[in-house]
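The complex appears here without one of its protein chains, the remainder shown in place.
Chain naming follows the written order as A, B and C, and within any one chain the residues start at number 1.
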Amino acid sequence: MSRLAFSGTLVLLLCAVAALATLWTPHPVDTVAIGARFQAPSPAHPLGTDHLGRDLVSMLMAGAANSLGVAAAAIGLGAALGTAVGLLMCATGGALHVALLRASDLLFAFPALIVAAILATAFGPGAGVAVVAIGVFNVPVFARLAAATGAGLMATHFADAARLSGKGEFRTAVEHALPNMLPVIATQAATQFAIAILAEAGLSYVGLGVQPPDVSWGRMLAEAQTLVFMAPGLALWPGLAIALSVCVVTAFGERLRVQFDPRRP
Amino acid sequence: MGGQLRAFVTGLLSLVATLLAASALIFLAVNLLPGDPAAVLLGQNASDAALAALRERLGLNAPLPVQYGRFLAGALTGDFGQSATYDIPVTTLIVTRAAVSVPLALMAVLLCVAVALPAAQFAAARRGRGGDAAVEFLARAGLSVPNIWLGLGLIVLFAIELRLVPAGGFPGWADPSAALAALLLPAIALAAPQAAILTRLARTAIVERADEDFVTLGQAKGLSRAAAVRHHALPAALAPILTIIGLQFGFLLAGAIIIETVFSLPGLGRLLFQAVAQRDLPVVQGVTLVLVAAVVVVNALCAALARIADPRVAR
Amino acid sequence: MLRLDTLTATTAAAQPLAGISFDVAAGERVAVLGASGSGKSLMARALLGLPPPGVRYGGTVRLDGEDILSAPERRQRALRGPAVAMVFQEPATALNPVQRIGLQLEEPLRLHRALPREARREKVMDALTTTGLAADGVGPERFPHTLSGGQRQRVALAIALMLSPRLVVADEPTSALDSVSAARVLTLLTDLVAASGAALILITHDMDVAAKLSRILVMVEGRVVEDRPAAAVLSAPQTAAARTLVTHRALTLAARPAPTGAPIFTASLTARHRGNTILNEAAFDVRPGERLAIVGRSGSGKTSLMRAVLGLLPARGRVTLMGAPVTPGDPALRAAASLVFQDPVTSLDPRWRVDRIVAEPLERTGAPKAERQALAEAALARVGLGGLGARRPHAFSGGQRQRIAIARALVRAPKILVADEAVSALDAALRAEVITLLDTLCREDQMALLFIAHDLGLVRRFADRVLVMDGGKTVECAPPGQLFAAPQTSAARALVAAASLHQTDNHEVHRS
Partner (left out) sequence: QDRLVLGVALEPPHLDPTAGAAAAIDEVVYANVFEGLTRIASDGSVVPGLATSWAFSDDGLALTLTLRAGVTFHDGAPFDASVAKFALDRARAEGAENAQPQLFAAIDTVDAPDATTLIIRLSAPDADLPYALGWGDAVMVHPKTADTNKTEPVGTGPFRFDRWRRGDRVALLRSDTYWGAAPALARVEFAFIADPTAALNGLLAGDVHGFTNFPAPEALPLLEANPALSVVVGTTEGETILAINARRAPFDQLAVREAIAKAIDREALVVGAMYGTATPIGAPVPPHAPGYVDLTAVNAFDPEAARARLAEAGVTDLAVTIALPPPAYARRSGEIIAAQLRAVGVAASLRPVEWSEWLTTVFRGKDYDLTIVAHTEPADIEIYGRPDYYFGVPDATLDKTLATYAATSDPDARAILLGDAQRRIADLAVNAFLFQLPKIGVWDARLTGLWQNAPIQANDVTGVAWGAN
């Protein structure tokens, strides 16, 4: 199996667990059983239970759904909007181009956590806010990438050929620049996806991420902070889940990059 | 010269436009949020008269455009008004907090560069071999470990077990060595993921140039592979690396909230965060503006440095 | 002095060098020829013991009896520079873009000679002088990007010769240069190597260049298939590969009448870019069926003129089409004129099917889809690629791709075809194929052809008139015979002189 296929399989596996968790977890995660908290691993609870008596395996599964879901939605949002803006920058010149460039720079300069804080106050913290905050932060990333890649593509002879066929800048950008930049975008998306998983954890840490009764790895980690000395597993497992999925997803992104590298032998 | 002056002026104008847009945006956003700073200050038992008086004193009763105009007029002279919560000039507040955030970000960037560039160059010179894979592994690990985890681990090890440095807090710059000690762990925790990112990006940038003929020419002149990469590929890759560092610095300056919280450091990030919670509009405005300005200026600076590093970029 | 014995190069998937053996005596000058991908560059790098990543060498490369490949790294480094030096193909990448050239010239001295700084400086200045750079006003403080391609190659040459090596390996040092610069670099290379008594291995695809060296090696798929004195190879090539290389230098074109009638197309254009004038009232006219060649040194504005005419580059001026004034980029003009780009790789969108690519110019004509399909298929058939429309560009060879580009240009039956170095990226066999096609089109369809070319041999045989450009101006326009016999302007004279350097007596022009 190629390394790309291998890392791709791992990513799929991760997504499968997350998808499964939206339908089924071994134990419910929205009930509490204070009497059963801090249980050691047992056949019924292979990783034990948390501070509210919930099964840790079920929590990790449910957390996967939210953590990965938020990351995926955020990157989807950021990549779609960013690519659109980048394409628009490719297809336009003059004032509009400069305005878009500035707007994207401005977005980039804005501290992302503040955007999240403001959104959270306006709409109440939660998965939606996390998606928008992380997504917004990613818009300029993809916009820059799309603009830079697209600028090269718009200068190719096949773009000129499209212009000579009577097509406008925008149509040329959509028909020629867009399909050719997709590999680059996809590769970047994998890397940003990994960063988004970490960002979700960070948002949860400061209380702006997924809210109870929903579960996310970041929230689990944040809540286990003061318990590390007494119930280290509560911090260990979600931390590991984050680290491993970031690792798997970046590896996949790296493989994608190599795969699409024009210099590849 | 005329061209350069024009470029400078347009650059300045676009910076001002960016800041104006930023301030208008943040002003509107914070004003539309539910919540009232006067209510926070006076609490549950406050009388309506007292609330109204305080709102008047804080200038919250004026129409929004007037408030914004006042803010702009003040900002032009470096006066961002009084903090609604602390009741001291926002500028003073920013200066004291910047005394933590700026050195912290600088230390983190320095650490990050000091680790990432040699590692990247080491990996690039050994592309596809064991050393490269090891660096890639470490970089990926550095990126993957959640920041909170790393911070906590450092505290437990160095502050609680070994008692080498404090677990948090900031003693001020009166005693520089104590200040540096207090910033060391946070800087490391902050730098680690950035160093991982920079290592990977820098490695790619160097590798992209390591196959160019001029690097081979360096070897053809008798340099070893590593030396050829160091003397030729790295300098040629410096421009994009500097751009990345610029972006990272901006991020570290404003995005350190989590680390500031874990280490209870009085930095700009936490100040801003708290000001949003308390609807301390002058502080939110002032800090955001300063941060955005800093990011824009630092990026411009790095672009200028990149231009020096790579004479081709210069227009 | 140099002896290669069953040199092989192995990659994970293949063996691009399959056992090469030959000798080179001291002071000998050897040309290495071969199709693209035949292993020339890999062989060259073996002489330095510097495999590209992913490649392993086998066999031996002995320099005065000492095997470079198996020598310890330290020893290899000691040999690189003082014993063997190399000049790379691409002037754009051969020099470190962020280092002043003085430092780069000095580096071999710092590495291998214990000289004081002053002495090193002096040697650098000497090198700049002998390569004529000092005369061009190029000092050691310059950065590579401020130099022209030819000047950069001269710097690279100076670096290679700095330590007077016994062997100089030059990998296509002039193929990226315009003819004037190429001629200058080549003369300098051969002269300096001769003066220092070093042996030279020159990789080239230019028969005319090879003809001037003492020996020719022809490589095919990682093997040396022919290794004989230059004159022998040229006069009686023994292998098919060598024969192809030699015979395609002469092209047979059918006779045709001189074009007559009113100009179908005229233009006079001025264009500026960031304060620089790139086109300065550049003007031309062309008649139906006429082939107008546009020549000039690199950067003289040839491509810019073509792009300006078609509205791809903003320009001011006058353009008329069949007597009526049109704006550049006018739809009528775009309907009447088509463009074939220099590089077949970048002119086709790799993600599109070939039939869609060919039909693209028809999309805006309002023709129904079926009709567009049919036209595209017809155009593909016309360039000999009928029935292959469902494939994507990567499934075609370089020559086929260029034919696809031509099919796209032809699909709207243009009255004018503009070709920007449409054949220079092709090897000799493919080049002939494409030129024959263009020739047919001009004759049979009375299509006017504007073509940019560096290859003055081709221009002389193929053009009806030649337009010389210099510094964004059109400075001279005359039939080839007249121009080559009596160039009027200095720009034309320089071109003709450079061409004759290349041109050897055995270069025949067939016009049956």
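Quick notes on this one:
In this text, a contact is a pair of C-beta atoms (placed from the backbone, for glycine too) under 8 Å apart; a residue touches a chain by one contact, two chains touch by 3 or more.
Nothing here was measured: the structure is a model prediction, and the numbers come from that model.
For the omitted chain, the shown partners it touches in the full complex are A, B. When the missing chain is restored to the complex, the residue among A:G86, A:P111, A:P125 or A:P238 that touches it is A:P125.
Within the full complex, the residue among A:L4, A:A148 or A:L227 touching the omitted chain is A:L227. Shown as candidates are B:V262, B:V296 or B:A309; the residue that touches the absent chain is B:V262.
In the complete complex, the hidden chain is touched by one of B:S14, B:T96 or B:T204, namely B:T96.
Residues touching the missing chain, restricted to chain A, are 30-32, 34-35, 37, 51-52, 121, 124-125, 207, 211-213, 225-227, 229-230 (touch as defined at the top). For chain B, the residues touching the absent chain in the complete assembly are 33-37, 39-47, 49-50, 52-54, 85-88, 93, 96-97, 100, 152, 155-156, 159-160, 163, 166-170, 172, 261-267, 270-271, 277-279.
Heads up, the rule we're going with is that only the chains that are shown with their structure count from here on.
Between B-C and A-C, more contacting C-beta pairs join the chains of B-C. Centroids built from CA atoms put chain B at 22 Å from chain A.
Taking each chain's centre as the mean of its C-alpha atoms, chain A lies 47 Å from chain C. Counting partner chains per residue, chain B has residues 211 touching two or more of them. Chain contacts: chain C has residues 54 touching two or more partner chains.
The touching residues of chain B, counted against chain C in their complex, run 3, 127-128, 211-214, 216-224, 231-232, 235-236, 238-239, 309-312. Residues of chain A that touch chain C in their complex: 156-158, 160-167, 176, 179-180, 265.
Chain C meets chain B in the complex at residues 45, 48, 50, 52-54, 73, 77-82, 84-86, 88-90, 93-99, 104, 107-108, 111-112, 143, 145-146, 156, 159, 275.
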